[in-house]
Structure formats: C-alpha cells, structure tokens
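Note that one protein chain of the assembly has been removed; the remaining protein chains are unaltered in position.
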Amino acid sequence: MAGLAASFGSGAMTNSIGEVEKADTIFVTGSNTTEAHPVIASKMKKAVKNGTNLIVADPRNIGLTEAADIAVTQKPGTDIALLNGLMHVIIKEELYAEEYVEERTENFADLKEAVKEYTPEKVEEITGVAAEDVIEMARTYASVDRAAIYYAMGITQHKSGTANVFAIANLAMLTGNVGKEGTGVNPLRGQNNVQGACDLGGLPNVYPGYQSVEEPELKEKFENAWGVDELSAEAGLTVVEMINKAADGELRGLYVMGENPVLSDPDQQHVEEALEAVEFLVVQDIFLTETAEFADVVLPAACFAEKDGTFTNSERRVQFVNKAVDAPGEAMTDWQIFCELAKRMGYEMDYSSAAEIMAEIAEVTPIYGGISYDRLEDEELQWPCTDQDDPGTKFLHQGEFAHGKGIFHPVEHIAPVEAADDEYSYIMMTGRMLYHFHGGSMTRRSAAVDQHEPDAYVEINVEDAKELGIEDGDRVKVASRRGEVETYARIGSIVKPGEVFMPFHYAESPANRLTNAELDPIAKIPEYKVSAVKVEKV
Amino acid sequence: MEQSIYRSHILICGGTGCVSSGCKEVRSSLEDELARHDLEDEIKVLETGCHGFCEKGPLIIVYPESVFYCELKPENMEKLVEEHILKGKIVEEFLYQEPVTNESVRSYKDIDFYKKQERNALANCGHIDPEEIEEYIATGGYQAIGKALTEMTPQEVIDEVKDSGLRGRGGGGFPAGLKWQFASEAEGDKKYVICNADEGDPGAFMDRSLLEGDPHRIIEGMVIAAYAIGADEGYVYVRAEYPLAIKRLRIAIEEAEEYGLLGDNLFGTDFNFDLHIKEGAGAFVCGEETALMASIEGKRGMPRPRPPFPAQKGLWGKPSNINNVETYANVPDVIQDGAETYKQVGTEGSTGTKVFALTGKINNTGLAEVPMGITMREIIYDIGGGINDGKEFKAVQIGGPSGGCLPEDKLDLTIDYDSLLEVGAMMGSGGLVVMDEDTCMVDVSRFFLDFTQSESCGKCTPCRVGTKQMLDILERITTGEGQEGDIELLEELAENIKSTSLCGLGQTAPNPVLSTLRYFRDEYEAHIYEQNCPAGACEELLGAYVIDGEACVGCTACTDACPVDAISGEAKEEHQIDEDACIACGACVEKCPVDAITQ
Partner (left out) sequence: MDTITVTIDGQQVEVDQQATLLDAANKLDIEIPTLCYHPDLTLHGSCRICVVEDAESGNLLASCATPVTDGMKIKTASDKVITARKMNLELLLSDHPNDCMTCEADGACELQELVYEYGVTEPSFGLMEEQKFEVKNENPFIEFDQNKCILCGKCVRVDNEVQCSGAIDFTERGFQSKVGVPFDQDLGADHSSCVFCGQCVEMCPTGALTYKPAKGLGREYELESVQTTCPYCGVGCQIELKVKDNKIVKVGSVYQEDSPNPIGETCVKGRFAYDFVDHPERLTKPLIKKDGEFEEASWDEALDYVADKLTTITEEDGGEAVAALTSARCTNEENYLLQKFMRGVVGTNSIDHCARL
C-alpha cells in the first residue's frame, strides 16, 4: 500500500479482476492464489489454457506452479534481489519500454544504477533461483504487450515489505505495464473489505478517501462536515504500535470491532499481555473471540448476512451486502451500535439506513463521490468515481499517474531479520489454506469445511522429516524465540528443505505465537513470512 | 539399378494377413534354403505389402516368370528352391487352383480373383518393397508432387481434383476437391492436413493394406493436399493396432525427409510440409473427423457439433482438411495423369475405383480394387469365387456398421455412392460381408448394434441410450422374448436416432436394422410371432433335439459328442435325449452317421 502509493500515487489494485484473462503474461509472486484467492487462480488457469504465459515465483511449490510456464522457488525474504535481477536483464537486453519510461516516469537513471550489480549470477547466489531462469522470467515478462503482476502477503509481510512493493512497481513501470488494460500491479486483498476499511478512513493518517489528517484544509473540511470543533491534527497509532503502547500502559482504552488480534497479530504472547494491560477494552463481534475474552465489555454484532451495506473488493468495486436473515437474539448491526453510543456521548448520529451513510460518505470522499445506492442497484462501480456521471474506473493511471509521473524507487536486497542458525534451524513461513480463513472464527464454526480440514498442521519437507524422524500425521512441537506450539506434521514437497509452513487459522495451534513482530519501517507490517524455528517430534 | 544384378526376384507378401498365416516363417525358411544353395547373390527376396488375396496366404511371386505360389508352408521351401530356382521347373502343387475347374494357374493375372480388378490405388501393393523409397520412385512415385509444386498453382491442383470427381473413400463420399476448396478459402495463418487411418469397421482392412504396402503414395497425396490448401503440417491418425502400418509409415516419412520430399522448401519452392504420426487407441468413434481431431489434441475422442466444419475450425481451431487413406492414395494419379484420364474409370457420379475388403461366407476373402459401377454379383461371384461350402447366398452387408444388408435381388445393382444410398446401404469405407443361408438377419443386426452401442462415445442421448434400447429389443427378439410392437418400436427408435444424433456414428447406427427390416422383415416376424429362427441360428429359438428311434443304430457317437451328457442309451440300442438337459448345441447332429437326430 505505502509502496504503491509512493510509486504511483495510489495504493490499490491498479487493474480489474476481469482483466486477468486479457494479459499476455501473468507474473504471480508471494501469492498462493489457488488457496487464498481461488476464483482469481481459476481465471489465471483459464488464461493459461488460452495461451497466456504464467510465471510463478514463490518459496513454496504452490498449486499454481502446475499451470506455470516458469516456476521458481526463491529463498524466503529474497524478493528484491529476484526482482532487481529481472530488471537487470530487461535493461541489459533492452526489453524495457523506452518511450514510456521517458514520458511517464522519473528517476530511471538511479534505478538503472541500482540494478546494475544484480546480475543473474549474483541473483542466483542470493535467491537460489538459477541464473537462466532469471533470464527467462525477464524475457517472458518483458517481451509481451501486456504483462500483469499479482502479489499478496508473500511480498508485503516482510521487514522489507514496502521495499518489495517498490521493486514490483519499478518492474511494472520499467516495462510500461501500468495504465493499460490487462497489465498492472495488483495486490490481492485477503479480506473482503480490507479495501473498504482503508478507503473509509480505517487508517491512522488519513480520513476517508486517503485525505491526510495532517492537511489543515482537509481537517477543516471534516470538522465542518461532521459538525465538530476540533479534530486531531496528528496521525494516530498503527495496530502494532497500539499493542506496544497498551503493553506499556500508555493506552488506556481500546475499541475493537470485528478483529481478532490475538490470532492475527504477530507475537501472540505480547498481544495478550497488551490486552491484559489495557484499562478498558471493548470488543464488538459476532463470537466471543480469543480477543473478546480479554474485554471489559462485549457487544453482540450482526454478521454479513444480517445487514445491509457495501463492501469494496480488491479491484475497488463497491458492492452490496444484503440482509438475508435476522440477527440472533439482541445482536445489532455495528453501525446502529455506533449511533447509539455517539448519542450517549452527546453527539447526534442519526441514520435510518446504510444508504444514508453512503450518501454522507459520497459527500466527503472524492473517490466515492459518484457512488450511491441508487446507482449500485444497476451499475457496477469501481472507484475513483467522482460524480454522478462518472462510470468509475476499471484500471488506474491511464495516460497519467495519480500524482503525475511514476517514480522509480530503487531498492537494495535486505536480509530478513532472522536467519536459520544451529538452534532454530528452519525458516518458517505462515499463510492461508483453502478451507479456512483468517483467525478461523467463521470457518472453524462451519461444519463442512471444518470437518474436511479439522487439524492444524506444519508442512515439512520429506528430506527434513526423514532427518528429524517425523512421519506424516505425527504430533510435533514447533518453537521460535518467542514461543512454541504443538501441531500435526504434514510431510511433502510443497516446502523446500530447510523451510516449514504453518497456516494461521487454528486457535489450538496458533502460528502467530511463533512469528516475529519486527516491523517494516514504513508500512508497519510485521515479518510473518520469515521466522527461525526448530521442529521436534512430541 | 540394383535390380539388374539379380537373376531372379522372389516377392513374398508381408501384409498382416500373410504374417498371421505364417509368411515370416516361410521367408526365413526360403532364405535358409537359398543360403544352403549359395544363391543369395543371385536371388533377391523382397517382402512386399499386401497382395490382396489373403485367403490363400502366404503368397510368393517369382519374377521374371511371374509365377504365383500360394498357401505355402516353411517346409515347402526346400522343394520350391530346388525345383523352381535351381532347375527352372514350376512346382505345380503350390500353384493356385481354380475352385470350379480345378485348373492350376501360373500367373496371378490369370486368376479370376485378379482378372476383374482394376488395381490403381493398390497398384504397388504386393509389387514393391514398401520400406524402400527408391522402389516407389521407380514406379513413377513423387512425380505428381513435382508436377503440382512446379507447374501448378494451388487452385489448379484443387480444380484438377474437383474435375476428377474424386469423392471421399471413407464414408459419406463428399467430393474431395470441394473439401479442399473450403479449407483453401478458410482464413488462417496455420492449416493442417490430416489423414484418417483409424479404420474401425469390423472386417475392413483397406487402409491398413495401403499403408503397409505403399505408404509413400499416401504421403504424396497428403503433400499435394497440403500444397493445395496452404497447410504446412500434417498428421496421419492411425490406430495403434496397426503396428506394421505404423512402422512402415514411419520409415517412409524418414525416407521422404531424407530425400527432401518432406520438410522445408520442397522442390526448391517456399512450400514447407512436416508430417507426423498420431497413434489412436482404437476407438471406433475416432473415425469421426471431429472426434479424431479431439483425439490428436489429446482430448477424449468425442465428436462435437458441426458447423464449424474442420475446414473452418479444425485441429487446434485451425482450418484443416481431413481425408481417409484411400482418398489420398488416389490423389497422385489424379495429378499425374490428369482428371480426364482418371475419370475414364468408374461412373459419372462416382469416378475411379474402390477397394473392398471381402469377408464372410465367400470363397476368396481378401482385398479387391474394382472400378465403380461394377455389380455386386461380379464382386461376389467372379472375384470372390461365390459362397463357400456350396451354400446359398442370402445377403451382403456393405458399408460396415453404418451400412445396410442387401438381399439377392440387389445383386445386379451397380455399385456407386448414390445407388447404394437408394437401397438403404452406403459405400462406407468398403467392407463387404457376405452371408449365406445359415445367417440369421435379426442376429446380424443385433451384432452390428452391439458393436455401435459399445463404440458409441456416450455423448448424445439418442446414440448412448437409444442404441442400447434397440440392442435390448433385438436381444429380446433373438432369444424368443420378442413382443408385438417391437418392430414398430425399433422403427420409431431408428428414425429418432437417425434424425437427432450428434454425429455420423449415431445417425447411421440404425442402418443395419432398417435395411434388414426392409428386406427381411419376415424373419423378424418369424422370431416374434412363431418363436422361430428361419436360418436356424438363434439357439434359444431352436427346439430340443430328438432321436428318431427307427433310424438310430446305437453307435454311441452322439453320446460321446454331447458336452452335457444329455444323451443316454446302451450300445447297439436306441438312444434318447433329455430335453431339459439338452443345450441344442448340435454337436450330436454332426456326429450321427445316419442322420437320425433332428430338431
């Protein structure tokens, strides 16, 4: 997000999901698409059947590699080296979009200089990807008319996450693959309304529509719109900062709506300590989650099937959520709860429907300016959609970037914080699996999927398993410097020797008890993808 | 040329028919004998493709005398070498004997089986070594390509084929030139020519023999077609059950590549053509062109709706021309001799010749190439030598499982595409199965339905379920369970399957039933209403056997023959058959010396 915003001026998926099938080459990296975004993976496979080239770069032999023309397994945390290597080859072989670079970007000279030393041979040394594969990937990506990059948390959940995104953006701009149908830089959102939560001000530094809280004019605009005297002019805290401050006793109140940081945040023990320490914790959710257990007040909320509203998907498309059943017992929708609460604190929030709230959103949020419930009844709208006549935007940056010219941000390979050593000799990655979702509060309580995948597991390579004397289905203990968990072993060749993988959906074997809270300095994303661990049979 | 060195050439037929009757053993024995007499440098032994007269294999022709020996065994070789090769004396006992006159015939050309034939497509089969490209070239082979590529435009080639009246030899008889025209006009930077060598009709082996005996002719025909439509790549789809054909074709392709007759810049032009072999798994439906192409693409062999026709969207979606082996085999003559010459043979609507595979209750089974317009009677009696064991002719099934059964009064029908359709049969790929008085026509249609049912790809409703229902009814009838209304139901089903099936397999599947209903309806009725099989073939309909006590001499031959011990009686005394135990196999009848057992 932060990386994309700096490069292009906007941090969302540049192109649309429907354009997957229009690309000549698709480059997937850091996304286990078949498990985390299965519908998009199907579109990719369909595109491959119709002649699209598919490049997959992921530390694991993920499902999509079967359909790939080239699939490589770089070492965890070496994405920048790989991406710089591709750019090295592209520049050396003059496969880049000279005219585009000239007209639409800035800072090319620095980029050229920075990637100069990333020869395929050096890249092979750092990443473990064969030099000839680096060359072939570069050619396959750069020699077509339309090449699209898709990535997910495998790119961002690193200490170097923002730098990784810079590298991706550099690659796309270098080849002219931004601002054109069937191309782009496309981060796949893991949750159905992450995009909407970001769009509507769920971030400490911006009001809805990415309007900076530090910009006096904007502050004033919102003060007027909301009828309040003085809004804070300083950016607030990010999730991990909140947890740290809470643990230090500097944060007294925490209000959590529909989140489960105990399972989803890194270094679980630390999170638990923080929640214990915070003076007043309100949790508004549909279940008594692991986080809610720590709360002082728990408010029962309605779930997606019990309310009206909108979600904004990965491709910036605003879509309806419609009420199908009544909420159980006295559970209320989240928005009604806030109206009630605000009233009690002396601020009148009076909306009779979600549609009314959207009307207010449109007034104060330029990128949502043209969105209304009336239009959504029969139109498909993707932001930016600034007024009633704006049909919305299928792909961004056509002709011009959001802030004029695209800026190359050259980046260097940075080694992950933790490396395998004698004691913690395996590198653990975390991620998703097809049958469960996030903290598991929904899927673990859905009979069919949970019956199909009832048990947590750790993926171990066959060779390592042999060495450790572990067989498929054995109970094993996985430990890091931060904690340990017990789980089942799943032996195979999805992970390479020396690497293990754990899904993070299982409360009984929480992978995040092991992960590192080390943050990316810009985006503040924890390094979930690289933790040094040891594994032993129980 | 090499040939001039040798004093004599011995051609031994190496077609699949002769291989199975032992020509390999005959050949090695012959070579041993020649070696024993130090004749290897004087006498050249050549293995050829099928000579056609499979009934009498293994076959040998000794040149330059052109003496034709047949039904040879390895142990005959000693005598043959000593008498014929060393002493120059023809060995009478190995010659062919005409069945009626018992006359020995020296040259195959004088044998009735060959006399009425017009061997054009098969001209080289049995006369050249199919694994030597030089031999094909020596007979004038590959001149037609040269002519087409250097003297004719693609359109001129197509026009010549159109003028010749050549029609597809594989099934429906669609004009080949017209098909080429469509493929030529279709837009596309990539086009294919495909040869359908997925010969699937029971008893048919024309294509196999052509591929085994003269593979270069097929290659030449395909290259010409490729030039005409603008294709640069081709496939021969040949069933894996034809290993010899595949082997020879593979050798032929390699040779042609070496000689620059396949590959890039043929005859110094900018025309390129590569040819591949694709082995099929032997599903009958893969003879259907869209299923065949699906199979080449690695998919399940299932037909798809047409249009689009292969000429518009064929293999991998590209315009493609698909003909069968025999069609391509005719092409070099059309180009080399010209359409006018080609048209001299055959009838106006059906020019040229057609190869038939003669099988069934006929004396001379084998492969015969005849001019279109010949009568069925000439094929069966003059070439085929009539019905064997002196039985009466009853019907001839023409066109395989998609064809029809014709009765005796159609024997004088002249054979061409259109006349056959009129009488409810079709040319098909050229299978001719002759049936005698002992054949039950209901059972014959049951047999064919059983075949098409199990070979149906299962895609469309009428073919998958309809043919199964027809088969069930036919099985009912042949086992004595036929009911009133069955014939009408068969007719309704047949009509529905014909008119609503997806592909040619289904649309023609009811033909054997419809044609037998048309010409032998009384037999169906006898089965249903009288519980009687007039031909005496349907076992369940035959009553138990009884022994005429007066005639029985008590020889016990029947008791010994009975496989289920249903016959009892002391020696020299009258015997009885236990009706319940009797399975009506007829073994006793054959053994009885006094014809005392009847049904």
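Order as written gives the chain letters A and B; numbering starts at 1 within each chain.
In the analysis below, a residue touches a chain if its C-beta (ideal position, glycine included) is under 8 Å from a C-beta of that chain, and two chains touch if they have at least 3 such contacts.
Quick caveat, the model's predicted, so the values are computed rather than measured.
Of the options A:Arg317, A:Arg513 or A:Lys534, the residue whose C-beta touches the omitted chain is A:Arg317.
From the set B:Asn272, B:Thr414 or B:Thr500, the residue in touch with the chain omitted from the display is B:Thr500, counting the whole complex.
From the options A:Asn61, A:Thr119, A:Ser143 or A:Gln191, the residue with contact to the chain not on display is A:Gln191. Across A:Val297, A:Ala415, A:Val462 or A:Val538, the single residue that touches the chain missing here is A:Val297.
Within subunit B, the residues in touch with the undisplayed chain are 283, 285, 300, 302, 304-305, 307, 453-462, 464-469, 472, 489, 492-493, 496, 499-502.
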